[in-house]
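The complex appears here without one of its protein chains, the remainder shown in place.
To keep things simple, chains are lettered A, B and C as they appear, and every chain counts its residues starting from 1.
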Amino acid sequence: MDISNFLAAVLTLGIFSFLYKDNPVYRACEAIFVGVSAGYWAIVFFFDNLQKKFWEGVFPPDGSAGDHLLWFGAILGVLMLFRLSSKIGWIARWPLAFIVGATAGLYMITYFVSNAMNQVADTMLSLIVVNDVTGSIIWTQTIGALVVAVGVISGLVYFFFSKEHKGVFGATAKVGIWFLMITFGASFGYTVMSRMSLLIGRMSFLFRDWLGLIG
Amino acid sequence: MASTIATILLILVGVSLLYIAYRTITGRPVERRIVFIYIALAVALPLFMTLPAPVQVTPDVERLYDALEELRPGSKVLVSFDYDPPSAPELQPMAVAFMKYAFKHDLRVIVMGLWPQGPQLANLAIEEAMADQEIAAKNLEYGVDYVNLGFQSGNEFVIQAMGTQFKRMFPQDDRRIPYDSIPLMANVTNFSNVDFVFNLSSGKPGTIEWVQIAVDRFGATMGAGNTAVQAPQVYPYLRAKQLHGLLGGMSGAAEFEKIVEEPGDGTTFILSQMFAHAIVILFVIIGNAAFFTERRKQE
Amino acid sequence: MRREVPLIITSIAGLVFAISFFIPLLGDAQNRFSDWVSIVQSFAVWLGLLNLTKVSLEKITRKREGWQYAILTVVSLVIMLAIGMFDGFSGLAQDPPVSYREPGTNFDWMFRYVYTPLTSTMFAMLAFFVASASYRAFRARNFEATLLLVAGFFVMGGRVPLFDLLIRWFTDYPLFNQFADWIMTYPNTAGQRAIMIGIALGIMSSSLRIILGIERSHVGGQ
Partner (left out) sequence: MKRPPQKTTRRIVLLALLAIAAFALAVPAQTTDPSEPVADTLLPDTSAITPSQAPAPVPSVTVKDNPNDNGGAIRITWELSPADTAGGLVAGYNVYRADSETGEFRPVADAPSGTAFATDNRVENGKDYYYKVTAYSQYIDAGEDKVQVQSSGQVYGPVQASWQVFNMDRLICLILVLTVSGSIIHFIRKARRGGAIYVRKIGGIDAVEEAVGRATEMGKKIFYIPGIQDMNDVQTIAGIAILGRVAEKAAEYETWLEVPVSKSLVMVTARETMKEAYAKMGRPDNFQENQVHYLTDDQFGYAAAIDGMVVREKPATIFYMGAFFAESLILAETGNAAGAIQIAGTAMPSQLPFFIAACDFTLIGEELFAASAYLSGEPRQLGSLKGQDVGKAIFLILIIVGIIFATLNIYDLSPYIKVGQ
């Protein structure tokens, strides 16, 4: 049992103590967590971005010509820090505006292309899937294609807000919500799976890496 | 020995659930800390057991395997580590199995991360893969057979700029070697020069951003491993062939380990996963049984 | 001035990224902007750090509730920064340079044995909360919720060899595994796709409003 793993185990158990009830040990571990993680992020961004990309980009260590346009990024970044002041904090909106604008421009197209158009294209499918060689219908895939087509169409109808859900339209929307529920059910199952995995990881750390009880 | 004790304890846990069911249905639910103990036992005890769990490889995992099998020796694979330690139980087994597969099949691996913790987790995975005897015998050389480009800030904008030039975002690798001095990167300018992209992702930026930018804008061929929380959301990409294969959560990891024949943590953990699911399902059933009994009484 | 400048910056940045998808010539401008985004993001991380320090120091000096913990936060922050800075700069001074987070550095040790257990355990607690919520809150209170729970059951029991082990006495065929896979591949894909298309349109419309300056909450306006 080495000291490194012992420390890690103490911190692990300290956080878990919250499950019994909120207590000073948990709050201490939490406080350390906040500090360490802020420090971790700051160091990584400092060396990998500010030092490596910006500073050595402007002043390359091999003495070649630097890319001085990077200064604009740094100036915007420094303006961001003005947010700490209440008097001239408004100037921090400039870099923010830049980030918001760039993100909006990038997202507007990427989401439209990848999440709408390419999905629509893939839904324009033949409802009858035929085996290329024998020419017979592949039933499993045919049913699958039907499910995808009905699900996407009815789901879209459910999220249609400018028409009342009545008649055929309403019935379609009803089918849509069933599909959404099955989808959420699948997400539910997967999320439970994920959360349990996190715990398995910690348990295996405690019993295997720390206590060495498992081979 | 430990296995037998664990099995007996698990059976006891199962039996005691009957008592909890009885209490709950008669309107005296147990407090949540009791539930906590159950889940802890359900996860911890199976770790001591040696039961083999029959893992069944699903088509999504097979598709990734088929895509990898198509890659000839010498192909360049870009692997992006976009996750942090909390998601490691799910994604690290995938990473390790992938690295072992890649090294054994002479694929050349370029590692990077859009999450600050990514490159360090990549180092851990490479360390573990290198411990394999067959791989150790190959004497793989850093910079020639694999390289860790490190982390860069900017989320999806990093992928966007990499579409023109990797060097722009990674002027030096994680070991501070200039991009131009890395033999592996000599002929790699952008996505058009790598043969496959593999992404391990637990959120944003991750698989969704990689598909949107690297695949749909710059034409990369890509497969992914996701945490189970995110996996359901990327299924539409899988169907639309924007993704070639998907490993979802712990079960995806175990299946991948099985198909590439590199059993590791995914295979070990799947038993715990199974019992944890069983407990959750039983608790939902008990809770609902009580709910319906009470509702009937009210009517 | 306070409103107009940011609005113009927003529009230019947005337009460059949107239009360059169709006009390759704008690729250079787009890459420059990506550089800047990358650098600004680092400053944002440092802003967060300075903010945390400010809030913590205020808490300590004014002896607000939990100020003792704030001291711990500041101390651990300073230790982490000191270790990182020392490893970083001493590594840079070596020839050839060594990264601050190569295996074996103090910073890597902090990552493995302090940062990793804390952050992993924080999230691992969710497993317990899911379990207790499944016992106390997840109810088949109407048809929709029932459908959700049933689908969830089949996925949970099918994705791990749980249900298939239970039917082992009757058949070796992985029935539930196949069914879980079917749910994921067809109904789940359909539902996710409908949601995805809706969200894509939503993002498109909010991005459009931001670029055109109709939406200006990010610059502090209506």
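Throughout what follows, a residue touches a chain if its C-beta (ideal position, glycine included) is under 8 Å from a C-beta of that chain, and two chains touch if they have at least 3 such contacts.
Note that the structure is a prediction, hence the values are computed from the model and not measured.
Enquirer: Of the chains that are displayed, which are in contact with the missing one across the whole complex?
Expert: Touch partners of the hidden chain, whole complex considered, are A, B, C.
Enquirer: Just one of C:Ala70, C:Ile83 or C:Met204 touches the chain that is missing; which is it?
Expert: From the options C:Ala70, C:Ile83 or C:Met204, the contact with the absent chain belongs to C:Met204.
Enquirer: So that we can see where the missing chain sits, which residues of chain A does it touch?
Expert: Touching the missing chain: residues 18, 22, 30, 34, 67, 69, 72, 108-109, 112-113, 116-118, 120-128, 149, 152-153, 156-157, 159-165, 180-181, 184-185, 187-188, 191.
Enquirer: What residues on chain B make contact with the chain left out of this view?
Expert: 32, 71-75, 139, 164-165, 167-168, 180-181, 183, 186-187, 189-190, 192-193, 195, 215-219, 229-230, 233, 242
Enquirer: In the complete complex, which positions of chain C touch the hidden chain?
Expert: Given the touch definition above, chain C has residues 1, 3-5, 8-9, 12, 16, 21-29, 31-33, 122-123, 125-126, 129-130, 132-133, 136-139, 141, 144-145, 148-149, 152, 195, 197-199, 201-202, 204-206, 208-209, 212, 214-215, 217-218 touching the missing chain.
The rule is simple: only the chains that are shown with their structure count from here on.
Enquirer: Touch graph of the chains shown: is it line, ring, star, complete or other?
Expert: Basically all the chains touch each other, so complete.
Enquirer: List the centre-to-centre spacing of chain B and chain C in whole Å, with centres computed as mean CA coordinates.
Expert: 16
Enquirer: Averaging over Cα atoms per chain, report the distance between chain A and chain C in Å.
Expert: Averaging C-alpha atoms per chain gives centres 4 Å apart.
Enquirer: Tell me, which residues of chain A touch at least two other chains?
Expert: Those would be 19, 40-41, 44-45, 49, 53, 102, 106, 111, 113-115, 119, 148, 183, 186-187, 190-193, 196, 198-199, 201-202.
Enquirer: Among all residues of chain B, which ones touch two or more of the remaining chains?
Expert: Within chain B, residues 36, 39-40, 43, 86, 88-89, 117, 150, 152-154, 157, 160, 169, 176, 217, 232-233, 236, 239, 248-251, 273, 276-277, 280 contact more than one other chain.
Enquirer: For chain B, which residues count as touching chain A in their complex?
Expert: Residues 2, 33, 36, 39-40, 43-44, 47-48, 86-90, 116-117, 150-154, 156-157, 160, 169, 171-172, 176, 178, 209, 211-213, 215-217, 227-229, 231-233, 236-237, 239-242, 248-251, 265, 268-269, 272-273, 276-277, 280 of chain B touch chain A in their complex.
Enquirer: Which of the residues in chain A come into contact with chain C in the complex?
Expert: 4-5, 7-9, 11-12, 15-16, 18-19, 27-47, 49-51, 53-54, 69-70, 72-74, 76-78, 80-81, 83-84, 90, 93-102, 104-109, 111-116, 119-120, 123, 143-144, 147-152, 154-156, 158-159, 176-193, 195-196, 198-199, 201-202, 205
Enquirer: Can you list the residues on chain B that touch chain C in the complex?
Expert: 24, 29, 32, 35-36, 38-40, 43, 53-56, 58-60, 84-86, 88-89, 117, 119-120, 123, 127, 150, 152-155, 157-158, 160-161, 164-165, 168-169, 174-177, 217, 232-233, 235-236, 238-239, 248-251, 270, 273-274, 276-281, 283-284, 286-288, 291
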